[in-house]
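Data block below; observations after.
Up next is chain A:
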Amino acid sequence: MGTAIDRFDEKARQTFDSIGRTEVYRGELLRHSVYTRLLHWAVALFFFLALFTGFGIYLPWLFRWFTPVFGGGALSRILHPYFGVAFVFFFFFQMLNWLTPMIWCDGDSKWMRNIRRIAASQEKLEPPDTGFFNAGQKAMFWEIVAGCIVYLITGIILWAGARSFGATAVAISYVLHDLSAIIMLGGIFIHIYLSTIGEPGTFQAMTRGAVSEAWAWTFHPAWYKKVTGRDPREDYEKARQQQNTTPKANSNPN
Partner candidate 1 sequence: MTNGWIDIKNTDMMLIMGGNPAENHPCGFKWAIEAKLHRNAKTIVVDPRLTRTAANADMYVQIRAGSDIAFLGGVINYAIQNNRIAHEYLVNYTNAAFLIKDGFKLPEDGLYSGFDAEKKTYDKSTWNYEEGGDLTGKPPAPTPEGQNAPAGQGAQHSDTGKGLGYQAASPTGAKAGTGAPALPPNIAFDLSLQHPRCVFQLMKKQYERYTPEMVERITGIPQAEFLKAADLFTSVRKDGDMKKVATIIYAVGWTQHSFGTQIIRAAAMLQLLMGNVGRAGGGVNALRGHSNIQGATDMAGIFDILPGYLKMPNPNDVDLATYLKRATPTVSKPDPWDSFNYWSNTPKFTVSLLKAMYGAAATKDNDWAFNYLPKIDRNYSWVNIWNDMYEGKIKGIFAFGMNGVMIGPDSNKNIDALKKADWLVVCEIYPDETSEFWRAPGITADDQKKINTTVYRLPGAGFAEKDGTFVNSARWLQWKNAAVPPPGLARLDQEILATIFLKVRDLYKKEGGKFPDPVLNATFAYTTPYNPSLSEVAKELNGKALADITDPKTNITIKAGQQLPGFAWLKDDGTTSSGNWLYCGSWTEAGAMMQRRGTDDPSGLGIYPNWGWSWPMNRRVLYNRASCDGGGKPWDPQRRQVWWDEAKQSWVGSDVPDFKPDSAPKDHMGPFIMNPEGIGRLFVPLGAMADGPFPEYYEPIESPIANPLHPAQSSNPVVKKYKTDMDKYGTLDQGFNVVCTTYRLTEHYHYWTKNNPMNVQLVPEPFVEVPAELADRMGIRGGEKVRVTSARAHYIAKAMVTRRIRPMKIDGKETFQIGIPIHWGFRGISEDEDRTAKTLANQLTPTVIDPNAFTPEFKGFLVKIEKV
Partner candidate 2 sequence: MTDRKTLQTEKISGHSGPSPGLGMQRDFEVCKLVDTTTCIGCKACEVACVEWNDMPFGMTTFDNTYQTMPETRWNFWNLIKFNEHQREDGTIQWLMRKDQCMHCADPGCMAACPADGAIVKYTNGIVDFNQENCIGCEFCVSGCPFNIPRFNPGTKKVYKCTLCSDRVGEGLEPACIKACPTGCLKFGSKDDMKFIANERARQLKENFGMENAGVYDPQSVGGTHVIYVLHDATDPERYGGLPKNPTIPWSYTVWKWLFKPVLGAFALFGGLGVLMHYVSVGPRRPQPEPPEKEAANGNGD
């Protein structure tokens, strides 16, 4: 248990942790506690519910086939704000939960400058100062924080409608709400990709809560160092040599 972040929601964390279980096998590290995982999936659930009901409002002609899932366009429209509020609600706790590790640092700026190389996989390993979250994740986190604020304000305006806030406010809110959704949607594509097939081994962090040490030194070396006390590069080299010494044939010139 090395995340060692003390916050006022520690109690909630402990409660959830005492209910749920996280099995950490040998060679693995605890990545996310039960509380965090539950929050994440609550956020994800309501995000998608809001997203899908939102589709029916954003482009009904395109998503007409889909809206019956929610009982049709009108019901989608009724449900959407409730889903949205739930999304914001759960994300609020997630935000508190992750406030500290999401703090931007110098390494993140460097990471960002280096993003092309990282995206192109020219660097197999994350830069050594990548901590619990990398700069991409932090950017997305803060985008969601900003997005939630926009959603909440514009959403309430749209919800109450022109009768309460006037036509101009609605007209402006409508654009901002959509813009926010589009940006977030773009981010979510990347998030899902990277947490599943884009970076194999990541997904289990949000399911079982544990990740392999190799995953950790590859993607979050600074965090690896912090929780194990070992140097990630050394452990990586060690593992590589160990792999090379295995008797299995290997013709790869790398």
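The rule is short, and it goes like this: contacts are C-beta pairs under 8 Å (C-beta built on N, C-alpha and C of every residue); 3 or more make two chains touch, one makes a residue touch a chain; residues count from 1.
The set was built so that all candidates are chains of the complex that A comes from, given by their letters.
Since this is a predicted model, take the numbers as computed values, not measurements.
Listed candidates 1 or 2 all sit in this complex, but the one touching chain A is 2. Of all the residues in chain A, the ones that touch candidate 2 in their complex are 56-61, 64, 67, 72-78, 119-121, 124-125, 158, 161-163, 166-168, 170-172, 174-175, 178-179, 182, 185-187, 189-190, 192-194, 197-201, 212, 214-219, 236, 239-240, 243, 246, 248, 250-252, 254.
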